[in-house]
Every structure is written in structure tokens, then in C-alpha cells.
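A single protein chain has been omitted; all remaining protein chains appear in their positions.
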Amino acid sequence: MTESKHSPGRHFLQIPGPSNVPDRILRAMAAPVVDHRGPEFPKLTHRVQEKLAAVFKTSQPVIIYPASGTGGWESALLNTLSPGDKVLAFETGHFATLWKNVAEKLGLEVDFVPGDWRHGIDSKTVRKELDADPNGEIKAVLAVHTETSTGINSGISAIREAIDSVLHPALFMVDAVSSLACSDYRHDEWKVDVTVSASQKGLMLPPGLAFNAVSDKAIETSKKSTAKHSYWRWDEMLTNNARGYFPYTPGTNLLYGLDEALNMLNEEGLDNVIARHARHAQATRIAVDAWGLENLCLNENEYSNSTTAVMMPDGFDADELRLKIFERFNMSLGMGLGKVKGSVFRIGHIGDFNDLMLAGTLSGVEMGLSIAGVPHNKGGVQAALEYLAK
Amino acid sequence: MTESKHSPGRHFLQIPGPSNVPDRILRAMAAPVVDHRGPEFPKLTHRVQEKLAAVFKTSQPVIIYPASGTGGWESALLNTLSPGDKVLAFETGHFATLWKNVAEKLGLEVDFVPGDWRHGIDSKTVRKELDADPNGEIKAVLAVHTETSTGINSGISAIREAIDSVLHPALFMVDAVSSLACSDYRHDEWKVDVTVSASQKGLMLPPGLAFNAVSDKAIETSKKSTAKHSYWRWDEMLTNNARGYFPYTPGTNLLYGLDEALNMLNEEGLDNVIARHARHAQATRIAVDAWGLENLCLNENEYSNSTTAVMMPDGFDADELRLKIFERFNMSLGMGLGKVKGSVFRIGHIGDFNDLMLAGTLSGVEMGLSIAGVPHNKGGVQAALEYLAK
Amino acid sequence: MTESKHSPGRHFLQIPGPSNVPDRILRAMAAPVVDHRGPEFPKLTHRVQEKLAAVFKTSQPVIIYPASGTGGWESALLNTLSPGDKVLAFETGHFATLWKNVAEKLGLEVDFVPGDWRHGIDSKTVRKELDADPNGEIKAVLAVHTETSTGINSGISAIREAIDSVLHPALFMVDAVSSLACSDYRHDEWKVDVTVSASQKGLMLPPGLAFNAVSDKAIETSKKSTAKHSYWRWDEMLTNNARGYFPYTPGTNLLYGLDEALNMLNEEGLDNVIARHARHAQATRIAVDAWGLENLCLNENEYSNSTTAVMMPDGFDADELRLKIFERFNMSLGMGLGKVKGSVFRIGHIGDFNDLMLAGTLSGVEMGLSIAGVPHNKGGVQAALEYLAK
Partner (left out) sequence: MTESKHSPGRHFLQIPGPSNVPDRILRAMAAPVVDHRGPEFPKLTHRVQEKLAAVFKTSQPVIIYPASGTGGWESALLNTLSPGDKVLAFETGHFATLWKNVAEKLGLEVDFVPGDWRHGIDSKTVRKELDADPNGEIKAVLAVHTETSTGINSGISAIREAIDSVLHPALFMVDAVSSLACSDYRHDEWKVDVTVSASQKGLMLPPGLAFNAVSDKAIETSKKSTAKHSYWRWDEMLTNNARGYFPYTPGTNLLYGLDEALNMLNEEGLDNVIARHARHAQATRIAVDAWGLENLCLNENEYSNSTTAVMMPDGFDADELRLKIFERFNMSLGMGLGKVKGSVFRIGHIGDFNDLMLAGTLSGVEMGLSIAGVPHNKGGVQAALEYLAK
């Protein structure tokens, strides 16, 4: 955004995505556009696809759309299902609800298991629901790995086991938008049929790319879909990608950025990246505990590595706090979405991040609580630092 | 693309889009990502939308998708039509054919008037077709303003008159992807219901944004569509845009670039921009004539301002010429697409361009013809320079 | 530096200069080089000079050299003095000593008043020294405003008064390298004859520009200098600058950056910029006190706004601490220079900086002290946050 007035220092973009884009990626994206039908382009396509697949832990194709992540939900459903098909989904939060809404708009029938927004998906429920579907009317199980609105992870591996335990043939589709390159994720090992993700979170890019990692089973199933669509078609993508091209103009400069982002992940090491996210999430929770505030997530096995949703004490508005912090400390925190609007704020600790940026972030929250008069104990930052310095 | 080897000097990206992105825009796009739900974002949204509408010459909304231009075709059709609806379209070239294909994939019935790829749409044919549809079964007329694959314009104003002359109620949808900010275009005056465009042509941006300028009639019609879709929904876009936001994460950094591109168009003046394109197109045709080569466009009233498609002499392959020019002169020319693959090459003179860049471009073509042994007369560049120096 | 391995997150460059360069300035510097003898160049020169003079609070010329700040010392001396001339200088720290060394290399005789590196210049000493020079053999008084190596300011206004009190004719030369745009500085009001400064501190630029703000008296004096030099000549600079040009190729892209930096200072307001620096310096000292560590500066009226030099407890090496912090927390702190090497580390809080960056910086120091086993009390960050949140 053309700056109309200088706010000193760097903005702290601590929403749970888009994450802070490293300058190195912004510089890579500033390279000149080239001919996407030219003889050099396939090198870029193939290089990016190979490195990207490694992040999904898959040997199967990853389709790259010039689109926001939301498009990845739609493409997963349109390619594999047909209007009237039934899918099983779980109300883990705002984004699970939005994906459900997309499914309904596409003419699918959604069995939407209600949730309290404070837990991930219970794999026993998955098993029970599928067990009650002996004829296989449920064509797909939809799960959000990291629910960005709540900072809660669902156990993808356990859901896979639940599906397998009843030998149910449904496709398994996972939203890994906020977990990819933040939490452990294994497309192939967990036999996920479609993994949906996007550029602006753990991949450290600006928004504008959506991904579908697809399984052979998903591809096979896609051949029978009767849904009417064009932009999202896997078949044309797969055919063109095999030669290093795209069926329509790709997001060239975001691909440059993706190429560089994947280099950076490889330099740090994917395991190190994930361990770093886990450590920062833990430090954040330590601060939240020290402040005497409540984490929206009730199950300690389901903490997200990417974001922590903090509940406001009764009578205090999260958005007022966020605005004060924005104006006074040049930091953006995530708003409460949907059912938790105003009662929750979210701290993003995702993407290109380090200990001192986290310390600055938590300092901004602690000072903000103080300035906004939100009841809390001091010492959250201090407690986090003690953890980080170990 | 991470450069693996330096080719000296700037690449000449003389395909008919993506066009050469000015450094000033690339720098604007390198600004840090901000919170698209934050308090400052609406200023950017509103500023961009206001300036963008002026380029479409409309006072109606222009919807901005994080998508390739192809998505703009799909959104135009999905929002306004329902599966089984009939549309009238014209085979003016490769992109008209692709748009027809999209329509068919979406379940529409397309009355596709055949063409020879050397003429624009004949408005008399439009009139005749609509006259033969007294019950208004044709729900939409689809026209490509500048057919990028042939360098041929269709007369949008004349088509509008043809529609009106028979009082036909069909929606009028125009692909202005390669004409916006290159040729005279008037969304409101010509009563276009949906204008489809994209970022990577006259708007001088990298690919990644698709546009739909929409009329009240189109919006009204959209309320009755039964097509199943979500990403492309105008209703949610319009509601959110009114407040300066988007229903899902927008392409933040491309919006920065768009903001700057629109400033640049305004600094030069839209009329001057279009006159510049017309002048460069004319100079290019003068060179082509001097070379003794044939323009694919047969009707001099239908020359495009953006691109010139040049026919190869019999027995010579356009792609061999293009590859030689790419390797020897670091210039990308447009390939012949579809029916004209190999028999045509295209010179893009579109976007951020000036006389000396055009002189370099035409020089590369003339030298390439010589190196590739393509029969031609020398002096094309010379003739163009004489025109440009007038 | 081409990154060979990605360290996650942003580097904290908390040395007392070069300071963290805002991306906005780096982008401005990436604009194409233009002809420095072309018709547009004078606009840039004049715009920059006018805004730059306002930062020095002068209506007299400010000369801009393509050089490191060190060159500004040399140019001040060479232009105004002649070999064998006597100057009065004060050992306030490492940079005062270096400037003295430069003077000696240039053939000047330096009366260098010893100091303990823990105090600024005592104006009473200035008076005494000048009073003992009734024949005006001292041709110039040299003072460093902010001694970067110690974080200690000298009272420039008081020194001016001391000079005036004895009616001594010596030129008054001030090094404001680390104070300009950080501390209150008034070239005209304090009747400074030459103010030396540089780009990479409060002006937020990369290194590469040196400045001499000059008085009429200095210019007059320069006409009589017999020193042999060429690059640094004011006369050719002043003549060329008046027309918007330079006697040799200027540092074009750093001038672009300077133009933008000055815009940013104006947007924030110079007084606000200085108040911000003062506030961050105070917060830093509060943290240092809370840690139980000693500030090198003994006089609370002489604290620098730009940097705080912290003394290590006996038996602990500052450079070991700095290296641990660099490796573990991706932060660079300033080393102890000269006499205080190893016994002092310096925290830079200078340039484009904000509360959360400072909180991150202090957090890195506090964690580093802990990791390095340096005896200290916890709670420095906490104390600083309480101050900042007031």
C-alpha cells in the first residue's frame, strides 16, 4: 500500500496469515515476468513442483492455482464430487464452517457434525458416522487440520485410521492451509486424497496461490464427476503441468516467490521449521497462562503451531484491544471470527518468524492488555523469555 | 525466475501479454503484506476500485478476483446464467474458442458462429442471429473485443447496436482482456453487461488478477442463476467490497501494483495511452508491409492496438523463427495458437512501451527473418522509424 | 549479502549504525539510475538539499559526498585548515580519537584533551583551553555530539557558549553522525561552522553518503586553506550544487533513498522522531538498571538517544556475549571499540525503530545474558515494557 504516513519501524503482522513475507521473497517476486509459454518456463514449473511436493510429503502431483486459498476448497470438491453427493464435515470453527458453506453452494449435501469451537475433530465421531453409512453414501470426509479461527488442530492421522477401521471408501480431504510447513503433515502416509493449502501462511508468500495435492484415487474419482466447472479442472492442469506448462496464464511472479520460499524452507530444514513453530506456540501459551487468560483450545493435544486464540475476560471486547494495539504498537492481531467475534483475539506465530519477533509480539500484547485495562497478570513476556532462553 | 545464467541486457517480452511490467510496479508490489481485515485496508480497496472503474469507463462496480483472466470468463457466465441456458458466441480466434469451451464445460448451450480467424465479429450476423430468436432463448451474447490470437478487434459498439436494433434482451458480455487500456473501450456507453479483463496486459501488471465490470442488469440477472459455484460469487464480493473488504483473502500485493499502475495510466492520461498503442500498432504494420509479409487481419478497420499477427510464407515455420529470435536476441514473440500454430507469429506492442522499445522489437524480427532465411524485403524497421519520426 | 542459509525471521541490526533500513527506502533506491547531467536531475538535487537542510536546522548549504562518514571528517578539516594548524579536540571515546587521528594524518597539530570515555566534553575545559590561547592559534574546536562508542552526548550548545564567552575566533566543528535526526541538533542556532554527518544512522539509509553542513564563516575560511586535496573541495561542490549538479558522479541511488528518508522523517515529524529516540533510550536504560548492569555513561544529562553502552561485570567478555546472541537470536549488537573492547557492548536504538522492535531487542539481550551466564537480575524487559506502556 502506498504509504501515506510513515509509522516508524516494521509493522508486526501477527495475524495467522498472511504471514510476514521475508524481503528475500519479495525481491525474488520482483524479477521480470517471462513468457509462460516459452522454452525456459518448464524448468521453473518442474523445480517448484518437485520442491513443493516434498513439503506436502507426497510423491503425487500438487496442483497450483492462481487463486486465493478458498479456491482450493472449491477445486477439491468440484473435481471429485457431483451435485447431490453427500460429504461428512465437522464444525471445528469458522473456516470449517466456510468450507461447509462452499460445499453447499456447490450443491453437495453436507452432514455437518456440530462442535463447540474448542476442540478438534473427534476421530471416534468420524468412525461412528462412517459406520452408520454402510452403503457408502458419504463420498468424502472433510477435515480442517489447523482451524485458523481457533488455533486448534485435528488429528489427521487418527481420522485416517477411523476411516480405515470401518473400511469406508470415502475420499479424505484435508485443509492444511494453516498447517503446511508449520505442523507435521504427511499427505501420502496419511492417505489424504486431496490436501488443500495456500501460499500466504507457512509458505511465507503473499496471498494468490492455492494448492491441491491429489492422490491417484482422487484423480480416478475425478473422471466421474458431473460437476460443471472449468477453471479448477485437474485434468487440464495435470496434462499441461507434465510438460511444465499451465492451461492458462499462471501467477508467474508468485511462482518466483514460491521457488525462493521453498529454497528457504530447505535451507532451514522442514523439520527445523516445524520445531520452530512448535516452540514459538509453546512460548506463546506460556505467556497466555502467565497473563491468566484462557486459551480457546481446551485439549492440550490439539494446540496449533500456527496461532493461539486467546479468550477475553467477560465484559472486554477483543476488537477494541486489537485496535488499541494496532494504533499504539503498529501490530495487527487476528480478530475473532464468526461465533467468537469480539470474545477472542488471535496471535499468529507463523511463517518467517524468530524468537525476538515473538518477544516483540508478546510484548505488544502485554502492553496492549495494560493500556486497554484488560485484567491480567503481568509477566507473560518474562515467562516466555525464560522458556525461549532454555 | 532465479537466473541460472545471465543473458545480457533486458529481455524483450513482446508476447501479447503478459506485457513488460515496469520496475515501478514491481517495486510497489514489493511492499509488505498488510492485514486485509485491518482498519487501513478499505482505503486501498476503494482507491483502486475508483481508479479502475475509470479505465473501464463505468460508474458501476468492477469486481477483482485473485485469479487468472480465464477465471473472469467463468465468473461472468456462472453468475448470470444457469446450466442449459443458450448463449451466442463467435469464432474469431483461439480465445473466443476457449471461452466457448468454458461455457460448454459449465453446461451452457453455445450457438458458436464459425469464423475464419481473419475477421472480427460481423454485426450483421449478430443481428440476424438474434432476429431469429424471437422468444429470447439466447440469454447472452459473448464477444471478444481484441482477439489476442489474431490481433483482430471486433466492433463492440456495432454489436451493441445490432442487439438493440432487434430489441433483444440478451446480456452482452465482452472480453476486453487485451483491449483494456490499449483500445478505446466504454463499458457504460456501450451498455456492456459484463466486461471481463485481467491484470497482465494493458494494466502492466504480472498475471494474477481477473476483473468483471458488471451492469445493474447483470447483477439483477445474477439473482436468478441456478449455477452451483462459490469462489466467483458476485453477491458476496459486492457486499464486502462496499465496505472495502473481500469475502476471502485478496491478492494484496497485486492490488498494490494495480494501485500504482492506475496512477501511471492517469499520469500519462488514458487517451494518450490508447493513442500511443494505436501509433505503435500502425508502425508495426508498416514494418510488416515493408517486409512483404501478410497481416492475419484482413479488414483494416479491425486492426488491434495490442498485437499484430504475422503470417509466415508457405513452407516456413513460425515457431522455428521464434525460437531463433529467442535464443539469438533475447526476445519472446507470441506463438500461433490453435488453428494458426506454426503459421503465424505475433508481435505484442502492449502495455508499458515506447518508440525505442518498439524499434528494438521490430529490429529483432527483421534480423530474425534474415537469420532464419525467411523470404522478406529488408527495410521494415526503416519504414517504421520514418513513421515514428513524423 | 547473498544468503547462503536462511535464518528465520528478520535480523535485528541493533548496532548503533548502520541502522535497520526501512524497506520503503530500499525500494526507493532500486529505481533506475538516471543521467546525473540530464535536465531532470537538478529537481532531485534541490529537493533533497532543501529537506536535508531542515534536518540540520540550517539555512546554509549541506554538501553531500559519495563517501563513508569518515570522509566527512576529512573534508571538514581539509577545506578549512592548513597543514600545521592547531585544533582543539577531546577524547570522549573511540570516534573522537579517530577524528583526532585523521587530523594528525592531515598534518594538523591536535591539542587532544584526555578523557575517561564516561563523560562528554566539559564546557569549562573548553573555555579554559581557549582562554589560554589569546593569540588564536587554535583554528578549530572539534566536538563529537553523540560519541557512538560510548553512548554519551556532549553539550554542543554549552561548548558554543564557552567559545563565545572568551570571544575565541576558532571554527566550531561538530560530528553529528550519530545524533542527526536522533537528538536535538541545531546547526545555525548553535553557530556550528561545519557539521559532519552520514547516511546510515538516523537518516535510515545504507552507508555511502557523508555530509558537511557549512557556515558562511567556514566557507570564507576555506578560501585561505593551503591543504592539497581535490575530491573534498567545497568550492566545486557549491558551484555545481547551485545549478543542481555535482562536480563528479554522485551516488544517484543513495540520493533516491535520501529523498525518501527525508519524506519519512517529515511524515513523522522531526520532533516526534527525536522524542521517539529519547523514549526508546530511556526504556533501554530502565532495562539495563533492572538487570543490575552499569551504563558506561556516568552523567545522566549526557545520555545518548541513539545508543546505550553497557558495561560487562568483571570477568565476562562482551564479545562472547555478542556472539552468542548473534548465533542464537539473529541479532547484532555493537562491540566495544578501542579502550572498551570486550568490556562493553552497545545497544543501538536508532533510526527506523518502534516499541516492539525495542522489546524484541531487549528480550534478546536479557535472554543472551542468561544463556551466557552473565550475572544479572531478570526483569529488565518487564521494566521497560511498563515504561513503554505508560
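Note that the chains are named A, B and C in the order they appear, and that numbering of residues resets to 1 at the start of each chain.
By our rule, contacts are C-beta pairs under 8 Å (C-beta built on N, C-alpha and C of every residue); 3 or more make two chains touch, one makes a residue touch a chain.
What you see is a predicted model; the values in this text were computed from it and never measured.
Enquirer: Specify the shown partners of the omitted chain in the complete complex.
Expert: So, spelled out: the chain left out of view touches A, B, C.
Enquirer: Which of these touches the unseen chain: B:Ala158, B:Leu238 or B:Leu388?
Expert: B:Leu388
Enquirer: Would you mind spotting which of B:Gly244, B:Gly342 or B:Gly360 touches the chain that isn't drawn?
Expert: B:Gly360
Enquirer: Would you indicate which residue among B:Lys43, B:Lys223 or B:Lys378 is in contact with the undisplayed chain?
Expert: Touching the chain that is not displayed is residue B:Lys378.
Enquirer: Footprint of the hidden chain on chain A, which residues?
Expert: That gives, for chain A, the contact residues 23-24, 27, 30-32.
Enquirer: Where does chain C touch the missing chain, residue by residue?
Expert: Residues in contact with the chain left out: 1-4, 10-11, 13, 15, 17-21, 26-40, 43-44, 66-71, 73-74, 83, 101-102, 105-107, 198, 200, 206-208, 227-231, 233, 247-254, 256, 259-260, 323, 326, 332, 335.
Enquirer: For chain B, which positions touch the chain that isn't shown here?
Expert: Output for chain B: 3, 5-10, 12, 20, 22-24, 26, 30, 263-265, 267-268, 273, 276, 328-331, 352-357, 359-361, 363-364, 366-367, 370-371, 378-379, 381-382, 385-386, 388-389.
Criterion: only the chains that are shown with their structure count from here on.
Enquirer: Taking all protein C-alpha atoms shown, work out their mean, then name the chain whose own C-alpha mean is nearest to it.
Expert: Smallest centre-to-centre distance to the global C-alpha mean: chain A.
Enquirer: By CA centroid distance, what chain is farthest from chain A?
Expert: C
Enquirer: Check the residue numbers that chain A and chain C use where they touch, and answer same if over half are used by both copies, otherwise different.
Expert: Chain A vs chain C: same; shared/all numbers exceeds half.
Enquirer: Which whole number of Å gives the spacing of the CA centres of chain B and chain C?
Expert: Taking the mean C-alpha position of each chain, the two centres sit 54 Å apart.
Enquirer: Using the average of all C-alpha atoms in each chain as its centre, how far is it in Å between chain A and chain C?
Expert: That gives a centre separation of 45 Å.
Enquirer: Return the residues of chain B touching two or more other chains; collapse runs of consecutive numbers into ranges.
Expert: Answer for chain B, listing residues that touch two or more other chains: 27, 30-32.
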